[in-house]
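Missing here is one protein chain; the remaining ones are kept as they sit in the complex.
Let's look at chain A:
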Amino acid sequence: MTGSTAAPVRTPSDHVVRRALRNPTVVVSGLVLLLVVAAAVLAPLLAPHSPTEAVLDDVLAPPSADHPLGGDSAGRDVLSRLLWGARTSLLAGLIAIVTAVVVGVPAGLVAGYRSGRFDAVAGWVASVLLAVPGIVALLVVVSAFGTAMPPSMIALGVLLSPAFFRLTRSTVVNVRAELYVDAARVAGISPVSIVFRHILSVVATPIIIQASLSAGVAIIVQAGLAFLGIGDSLAPSWGAMVNDAYRSNIEAPLLTLWPGLAIGITVAALALLGSGLSDVVNRTDAVQSPRRSRRLAAEAAAEVAAAPKVEARTSDEATLVVEDLHVQYSRQDGTRAEVVKGVSFHVDRGECLGIVGESGSGKSQTAFSVLGLLPPEAVRVAGAIRLRELDLLSLGERSLNHIRSSRLAYVPQDPMSNLDPAYTIGAQMVETIRAHERLSRRAATQRARALLERVLIVDPDKALGSYPHEISGGMAQRVLIAMAISCSPDVLIADEPTTALDVTVQQEVLDLLRELQRDLDLALVIVTHNLGVVADICDRVAVMKDGRLVETRDVFDLSAAPQHPYTRELLGSTLSNVAPRTRIGQGSPSTATTEA
């Protein structure tokens, strides 16, 4: 919701209108609605007969030149009733949404802007209204105020108003928190004019969207009441037409079709207009379908097959070998972006490799490639990734699942978002263990408990029964590390394992990782942007920039004598005791990048 600082007021301005006019859903549904409105307005001119004129000879008459859609059970012209019925339906929709907007929007503005007691009371009233079954409430209104259409539609408008109230209120609450409203208040602009100038312009679009949906609901409800015979029995309406068709259903099945189509088309046009507009406003209209990316992936796979296979050049005894890895993503315009451009490295058991680089350098993409966890938008992966004898890139999902955890494990960046909030820690650990080993639930729980002790969690039994939201970030990261080593893997890939943690906890987690690596003889890969982490734990460092490995060195060599200018920059920007310290971008303009 936070707008950019450059454009403080997001008005439904020209460019939204222009984008709306380019959106086919909006244009087509808008045109259909215009047609319905035109039919209603011009009904007296268009209708060949009076909608209430009953001619005995025309009872259930088949379509003819005089009666294009035939006659109904009372001998009235169906087409004329359809056209006049549009008036009733549109008027009903209009009355209901005007009422809903008049009741809901001002209440929402006040509740959102002032909060406090009014907010509480109005919120409660809204929840009461939402819990009332609409038809029943309308029947009560009809019993109390008679069968004419307007009172029942006003009542329906009141019942629909909570949606407008909630929408307005939440938008106002969000907007009020934004800086420009504060600025306006400080500048001494009165609350009323703040509401009108800044807030209404933001609220307008979602209200229009909600109104188009509500109008559809109102049209259906009015038709339902007319169908039940509640309402002005003389005024032609689509609901009454369905009722008439229902009572004479054997003789003329088409009679059901016409009013149904009229209601369906009108309401569908309203609904599509609403969803099309919301796509335009939220810019969700340009999302690429996975189908398209699958097609691109298939094309890319063909290219990979055609490309010469990379032969192993590094020592075959290394546990994990990555050779000339390329990863491409498809862009929306159909071109592809290569995020990893020919990366090669290897790690052995008992060794720790750090992959460093700023965000966007391709280091996480490299890690996900090894794990086979690239998102579906990654359309092309080429090169070779080998875990001992296994060619990981050629493995299917099923074989990969077999290897994951038992040979290849992963510690993610943000521990809290990487645990399923719906399950206890114990349940998630047991699930992982039992996915790989034939253990009873009890034995798996025993193992989970031992693992939690191993990662130095003080009260493992309590942790097993806790939900993720009940534990701290540092503890969650220990849990994830415990899960990663639960099936004794050979290789552990940790993606920024300390970035999301408090500084005090970071060191503990690093110590734990180092200790586990030593004890379990792990091949450890740590992806990080933090050279402090690298210096602390890694044996070798691979420096990445713009998708390429610029330098792979022993960690001591690297800090003592960095070869690549980019490495020198990285070192210069973090360590205070390194001699070659230049300002980023000053020495070599080509490597100057935006803030990482």
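In the analysis below, contacts are C-beta pairs under 8 Å (C-beta built on N, C-alpha and C of every residue); 3 or more make two chains touch, one makes a residue touch a chain; residues count from 1.
Following the convention adopted for this analysis, contacts and distances are computed from a predicted model.
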Missing subunit (named according to UniProt) among the choices "Phosphate-specific transport system accessory protein PhoU", "Aldehyde dehydrogenase family protein", "ABC transporter permease" or "Quinol oxidase subunit 1": "ABC transporter permease"
Option touching the unshown chain, where A:Val102, A:Ile189 or A:Ala435 are the choices: A:Ala435
Contact residue for the chain not shown (choose from A:Ala43, A:Ala211, A:Leu419 or A:Val509): A:Leu419
Full-complex contact with the absent chain, from A:Ile135, A:Val505 or A:Leu520: A:Ile135
Full-complex contact with the absent chain, from A:Val175, A:Ile230 or A:Met475: A:Ile230
Listed residues A:Phe196, A:Tyr246 or A:Phe556, member touching the removed chain: A:Tyr246
Chain A residues touching the omitted chain (full complex): 128, 130-137, 139-146, 216, 220, 223-224, 227-230, 239, 242, 245-246, 249-250, 253, 256, 259-260, 263-268, 271-272, 289-291, 371, 373, 397, 400-406, 409-410, 412, 414, 417-423, 431-432, 435-436, 467, 469-470, 480, 483-484, 487
